[in-house]
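Can you keep this structure in mind? I'll have questions shortly.
With one protein chain removed, the remaining protein chains of the complex are shown where they sit.
Take a look at chain A:
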Amino acid sequence: MAQTKKSVSEFIQDAFCPMVAVLCSYDAESICRKNNLTFAELIQPFCRLPTEVSYRDPSNNLITLKNLRLEIKDFNSLPPQNTLAKKLLNDSVSSALNNGIVNNEHEISTEQYELRIRNTTPWFDAWRDCFLRISYNGDHEYLKNYLACIMVVSTSHLDPMDAFAKLVQQQNLQQQQSPAKLPKWFMTNIYKYFVLLHDVTEGEESKAVSVFGDLKQQYGAGNCHLLQINSKRAGQTSGDTDAATNMPDPWRLYVKQSSSTTQQQQESQSISRKESSMSDSLSNLTELIDQELNITTSISHPLSSFDTSSSDLTSIGTTDEGYDGSSITSASTIIHGACLTLSDHDRIHVFMNEFVTKGLLLWVETNLKTFNEQITSRRGLTKFFSMPKKLFGSSTTTAKNVPSTSSTNLTNDSMEIRRAGDLAFLFQNYEFAYNNYYAAKRDLSRDQAPTFYAGVLEMCCLSNFMQESSASKAYPAQYMDEAIDIYSLACRLPIFATRCVLMSTEILKSREAYDQAVQQFLKLSQEDSDLRGALFLEQASHCFLNYRPPYIRKYAFYMVIAGHRYLKAGQRLHALRCYTDVLSIYEKPNWSLALDHINFTLGKQSASLNHSNDAIRSFNALFAPNNRIQNAQQQINFFKEYLTVFNQLTNSQTILPELPVPVIDNSTIKILLAGQQQPQIGTQVSNCNDFDFDETRKVWSDLERTITALDRRASGTRTQINLFTSRTHNQQHPIAVANETIRVEFYVRNILQVPLLLSEVQILWKHSSNSWKRKSSVSAENVEDSKEFTNDTLTKQSDEPVECDTLTDCVVFPNDTLKIELSLRPRRPGYVTILGICYRLNILVQNISDQTTWPYGIKGKTLFHVKGTRLNSNHKERLNVMYGVDKRLELQVIPEAPLLQIEYSPMPTAMFYKTTEVDEYNNCEHCRYHTESDYAAKPEERQPKVKIIVGKLQ
């Protein structure tokens, strides 16, 4: 997986392309400045040759170079400093997070898992490109040394010939000075090319021609070029805006990159100056950066002699977007190439083409020939010496016959072979390169020069691979393993080991040897750099998916480790991405310790990134009811973190957050209308009187049945149901009366190992003056009518239409259930929905000091979810799991009505039909309640007295 855009061979070719330095005289630079560009920048967009070019190798075969690209850098440019390099790498990863998101997924489905996997990992590609761009050259190789130097002088110079001579001298001095400083050169006689820059609008044509003539005479016609630019005056462009906007700007990509580099460079410098005043995050970052690349070679990075004037040229160049910047039309403050016309662009194209075909390639051809001759002559010598070796068998003792005198020179000879190989490799003569590398490998043993040996092994593999179809030998994968081992373990050069892994894994992936790619990625994932470790682990885990059958669980595991490393490297977003990608794989039942770990990390990190919804979702999952094996201490830890995060995140919210614990047993919810007028707080956890109708339910229904059977007159009337449970028929809305108490009873269960403290428990309600059915069709005119009230807010409202009683405190013990009863009284008619309960949640821990951190806990809610009985009346309902409607929580409140209260004194053990006597009447002028026993003659025949109170309560 993790496919990249480029093909593997293109990738390798681009990673190693010939380097060319540019040395400019001051006047030439000032001509280029008119375009807001340096000369190196000016020609950079043109450094990929659009046409095929060819040259002949030592055995006179024609080698065709396709898509040759040169890397052109200013003479004074330096590789970025350590800290900056690390920052660049970090930034490349973090900024590439959302690149190429669209259409970038494919599905993997096995028996048990359905996954959606990203096709590409743009952050890895970005990191890799950045890494290859800023990585420097080792002493054991020549791949990134400058092959050639372009000297540039303009015709406006008073004595251009002298200026050229001075530039050549400057280059020579730089190359010969000791100790050697950057930049490094390929060999003693590098290729020099001379460019006479001519400003068409300012310079004289005749002078240009005459100087160019002299130049050709002195340095040879093939090595010189007269480049005419600036055909347009800078002033002209302002008048002709249309033309200016239509001009392509191929520099935008290159220069933007370099300017941001400059900025960062300055930033990092300023950071290092005022280290004391740095913010935490920045210091963390720099620390991370410091670990990033463990550069321990002998190369002196010229930090001290840092030249700011040239800093804007640092590390430009390897983006190979080519000549297509025209499509980008976004406005930029600086216009590049304002003085250049399209014909100027063409001239630069021609210049690059001539430079390569008439100059550079000829030089390459001759040099390869020379190398070849040197090597063959030397090889003849070694053959002569190794003859006895062959004759007497390959026993190790005979190896001593090889003259010991040559062993001192051996390195030099090998270096020459290596140089030849590198040159051939850069110019795509892979067969010649392979032969040389292989010869160098044979010459040297691993112990003599481990770094050199590893480098040769690496290049052996690469050149073998690049020979593609013509490769006579099988790809030597074990060479690469050995090279990585030597680089990372023996030489402690992780930067080269990294380069090896990058190249090798691409090759292995293209050959579908995913298991070997995984091995190599994992080899380097343990090393010091967290960012690289994370990226490699992630790539390895993607490789697991390419196994047949895919190793999905391995993928998940390594993604988790990668996420962990991303966290260490300070890349939070990438860490979140890793964890969320594999979350579903661990959602199989009972991997709860692993799942908790992921959820906990996700929650903590989302919280620190202020993704409050994600954070809360992750934390809620921690307290999910199926989670039973986590121990109490861990749950206390989770809960503490949860409380902290919660308080941070919900400060700005207006509605109450939903809490995961305790769990409400929805089947036990009971609603009792017309409860007691005055709630009495009993010993129970309740704020109203105890009611338990389940036990007496049968008695009540029996009684009701008897009455209906006896009293024919009552047959037309309908019984008024006052109690609603999961077993009653709840298709109708219960009808409550304003100002009368409604009581709610339910059970809560604590699934955690920690006792929970609930306080300020209240019913959560919603009151509206409109019925539920019309809710959807509420028009704008009666908005005032249909105003809804709810206590589902954190702000206290006045004039609430429903009054609630509050239960101050209750404790739910671990793995225990508790019955809670609450009451509410609607104040006005309308429609009241009981949504759930709101409460303040805290944990009860023995340690007092813990509790003081959150003295009030968190305020939140838990909602009721009721459903009717399972439907079973037709075929469809039987096949599916369908439930009937349940309206017990949606109460219709009718206006205040008289209430009849009957008190018996004393309570009779048995009563008979029509024998109750009403003794006292309270407030009953309008009451038409009479019984025949009212007129019983003798007082002693009278039945127990009944007191009837009718009227408004309170």
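Please note the rule applied: a residue touches a chain if its C-beta (ideal position, glycine included) is under 8 Å from a C-beta of that chain, and two chains touch if they have at least 3 such contacts; residues count from 1.
Heads up, the rule we're going with is that contacts and distances are computed from a predicted model.
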| item | value |
| --- | --- |
| Chain excluded from display, named as in UniProt, from "Trafficking protein particle complex subunit 2", "Translation machinery-associated protein 22", "Cytochrome c oxidase subunit 4" or "GPI transamidase component Gpi16 subunit family protein" | "Trafficking protein particle complex subunit 2" |
| Contact with the hidden chain (one of A:Ala556, A:Cys578, A:Leu673 or A:Val893) | A:Ala556 |
| Contacting the left-out chain in the complete assembly, out of A:Arg118, A:Lys358, A:His597 or A:Lys867 | A:His597 |
| Missing-partner contacts on chain A, residue numbers | 112, 544, 549, 551-554, 556-558, 560, 586, 588-591, 593-594, 596-597, 629, 631, 633-634 |
